[in-house]
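I'd like to ask you about the structure that follows.
Heads up, one of the protein chains got dropped from this complex, but the rest are sitting where they should.
Then we have subunit A:
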Amino acid sequence: MKADIRVALVGNPNTGKSTLFNILTGLNQKIGNFPGVTVDKKTGFCALPDGRTAEIIDLPGTYSIYPKSKDESIVFSVLADKSKGMVPDLVVVILDASNLKRNLLLYTQIADLKIPVVVALNMIDVSEKAGIKINIDLFAKKLGVPVVPISARKNTGIDKLKNAIAFANSVALQQDTIDIESIAPGIIAQIKGEMQVDNPYVALQLAHQHETLSYLSTTESDRIEQLEQEHSFHSQKAQATETIARYNFINDLLYDTVTKPEAAHDETISNKIDKILTHKVFGFVIFFAILLFIFQAIFSWSAYPMSLIEDLFIWLQAGAAKVLPAGPLSSLIIDGVLAGLSGVLVFIPQIAILFALISILEDTGYMSRVTFMMDKVMRKVGLNGKSVVPLIGGFACAVPSIMSTRTIENWKDRMITIMVTPLVACSARLPVYTLLIALVVPNRNVWWVFNLQGLALTAMYVLSIFSAIIVAFVMKFILKARERGYFIMELPVYRMPRWKNVIFTMYDRSKTFVLQAGKVIIAVSVILWVMKSYGPGDRFARIDKQYAQPQYTKTMTPDSLTKVIASEKLENSYAGVFGHVIEPVIKPLGFDWKIGIALISSFAAREVFVGTMATIYSVEGDADKLQSVQEKMHEAKNPQTGQPVFTLAVAFSLMMFYAFAMQCASTVAVVYRETKDWRWPAAQFAYMTALAYTASFIVYHWLK
C-alpha cells in the first residue's frame, strides 16, 4: 500500500499509545524491523477523512528523547535521521490528560525537533472525572499546535483526531519551548555548521547521543567527541539544565491552562488495590497463586487443542501416505516435514495461553507491582526486578522472553537475565519430561493427595528456577558492570485489560514463535530424516543383498525380516554411525547410541526428542501393533545384557541433561540477535552443556 503521509505516534508508556494505534490502523498492521536494529517496528495504514491514506508508525513508549533502553534509542533516530527517508511528515504526541506534567516533557522535546505536531489528549474522560479542568483552546494556542481531546479506550474523539491529522500543516508551527542554544552555545553552533544540521535541538542531541546513534559515521561521531572535549561539554549537566528549563516552561503553561481540585483524592481505587496486592504477606501469596494458576491454565486448557492439532497431523500423514506414491519423496514429506511441523504447531496453544495471561498481567499494571515486590530478592542474585517478567515467560518459551529483556535498562542485569532465562523449564521440555516420568515413575498417590508423577514434574520445574537463580548469582561476580543500576519506574494505575490488545499480543507472539522456531525444527527434521534414511558407502546395499539370500528369506517371516533389515539399516545410517561415534562420551551418563541420536538431534530443539525416539524405536516395534512411543521405549532392551534400557537412573539422567543443556537453535539465534556478539551464545552454550553433563553424571551414578 502506498501512503500519502507518514505519521509517527510518540508518547510515554502507559498512555494508551498502542490502543490508539490499534484503533487507527485496525487489523491493517504489520511488524518489521527498523533498519540496522532489532527493535520491532509496528506500522499500519489509516484512511483519512480527505480520502488520503496515512502510514502510522508506532514508536516505542518513552518518557524522554534521551534513551534509557535499547528500544527507546530508536525514537530520536527515526525523527532526526534524514538520510533514510524515514522522517515522518507529522508526529502525533499522545499525552495522558490525567498526568500532564510528566507527559509534557516529551512533548516539548519532540516539538523542538520542529517536525509538525498534533497533540492527542488521551484519557480526557479519566481526567474530567478526577476534576481536572483543562482549557484546551488556550492550551493549543500556547503550544501552537492542534490539540484533540480523545479517549482511546472509549473510542471517542478519534474522528476529530483523524481530521487534525489530515488537515495538519506541512510546516512546523509550534511555539518554541525553551532557549536551546543557551544550554551549550559553542558546541551547538559548531555541529550545526559542520554537519549541515539546521535545528539547534537536533545538534544538541547529536552531542548527547552520538556514541549510540547508528546513522552517524565513525568520523562524524569522532568529530563530535572532539568537539565535546574542546567545549568541555558535560552531557549529564547539560541534560539537567535542559530538563529544569523544560519543567519551568511546563509549569508556566499548566498554571495558565489547567486547574486541579484542591482536595487530594487520596484513597483512589488503585491505592486500595495496591494495599492488598503489595501487602507484606498477601502480596506474595497472591503472586504465587497467580503463578500456580498460570501453570494450571497452560497445561489444562491447552490439552484439548493440542490433541486436536496432533490428530490433525496424524490425519494429514495418513492422507499423504495414501495419496503419494511410496518412495523417498513421500517418506520425506510424511516423516520429515509433516512430523517436524506437528512438533512445532502443537505448542501453539500453550504459547498462546501463556502470552495472553502475561499480557493481561502487564496490561492491568500488575506486572510492575511484581517487579516492585521482587526487586530486592532479584538484586541479591544479580538480577533486577524487571527480570521477573522474562523468567516467568521462560516457562513458555525462552525466545520471546529473551526479546522482552529489552526493557531492562541496565546492561549487566540484562545480560545475566538473557544468560539464565534458557534454564527455566520451557514448554518444549514438557513433552520430554512427561514421557520419561511416565516411563519410570509409578502412577500412584503418596500422602493421599500428591500424585508421584506430578511431584516429579513439579520438582523439575522447581529445579529449573533454582538453577537459574544460582547461575545468576555466580554470574553477578563474573560480569563487570558497565553502568550503575537503578530502579526508577512508574507504577501505573490499575486498569481493566484491553481485550483487543491481549488478543493482538497473543497473536503476535505466537506468530513470532512459529516463524522463529518453526524454520529450525523443520530443517532439523529434514536433516534427521536424511541422516536416518541413508548410510555411508554401500552399507545399505550390502544389507539388502545379505538379507535377500535364501537362508534369511526362507527361514524368517516377511514381517520379522523387514524389522531386522530396518534395524540394521538404522545402525548403519549416518545417524547410527554418528550415534556410535559419540557413544563413548555419553556412556558415563548411562546413554546408548540410540539416545545419542536423540540427544544430538535435540540440540536443534528439545521437542525433537519424542519424535526421534518414536522413529528410532518404531523399527523394532511390531508392524501390526501401533504402539505408543512410551510402550516402545518401555520394551526396549539392551542387546548385550537383556536389561531394560530406560531404568530410573537413565531416565532421570536424561531429564537432567534436558533441564540444563542449551538444546535450542532458536534461542542461540535470538541471543546472538539481542547481544550482537557470538561470544554470548557461545559462552551460554558451553556453560549449559557443562552443567548438563555434570548433573546427568551425578544423577546417573547416584541412582544406578
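Here is the rule we go by: a contact is a pair of C-beta atoms (placed from the backbone, for glycine too) under 8 Å apart; a residue touches a chain by one contact, two chains touch by 3 or more; residues count from 1.
Note that contacts and distances are computed from a predicted model.
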Chain not present in the shown complex, as UniProt names it (candidates "Ferredoxin", "Cbb3-type cytochrome oxidase assembly protein CcoS", "Phosphonate ABC transporter substrate-binding protein" or "Ferrous iron transport protein A"): "Ferrous iron transport protein A"
Contact with the hidden chain (one of A:Ile56, A:Leu95, A:Met373 or A:Ile408): A:Met373
Candidates A:Thr25, A:Ser98 or A:Thr177 - the one touching the absent chain: A:Ser98
Sole contact to the chain not displayed, among A:Ile31, A:Ile244 or A:Ala481: A:Ile244
Candidates A:Leu48, A:Leu455, A:Val474 or A:Met489 - the one touching the absent chain: A:Met489
Of A:Thr43, A:Gln190 or A:Thr278, the residue in touch with the unshown chain: A:Thr278
Contacts of subunit A with the absent chain, listed as residue ranges: 63-64, 66, 68, 98-102, 105, 236-237, 239-240, 243-244, 247, 270-271, 274-275, 278-281, 283-284, 368, 372-373, 375-377, 385, 484, 486-493
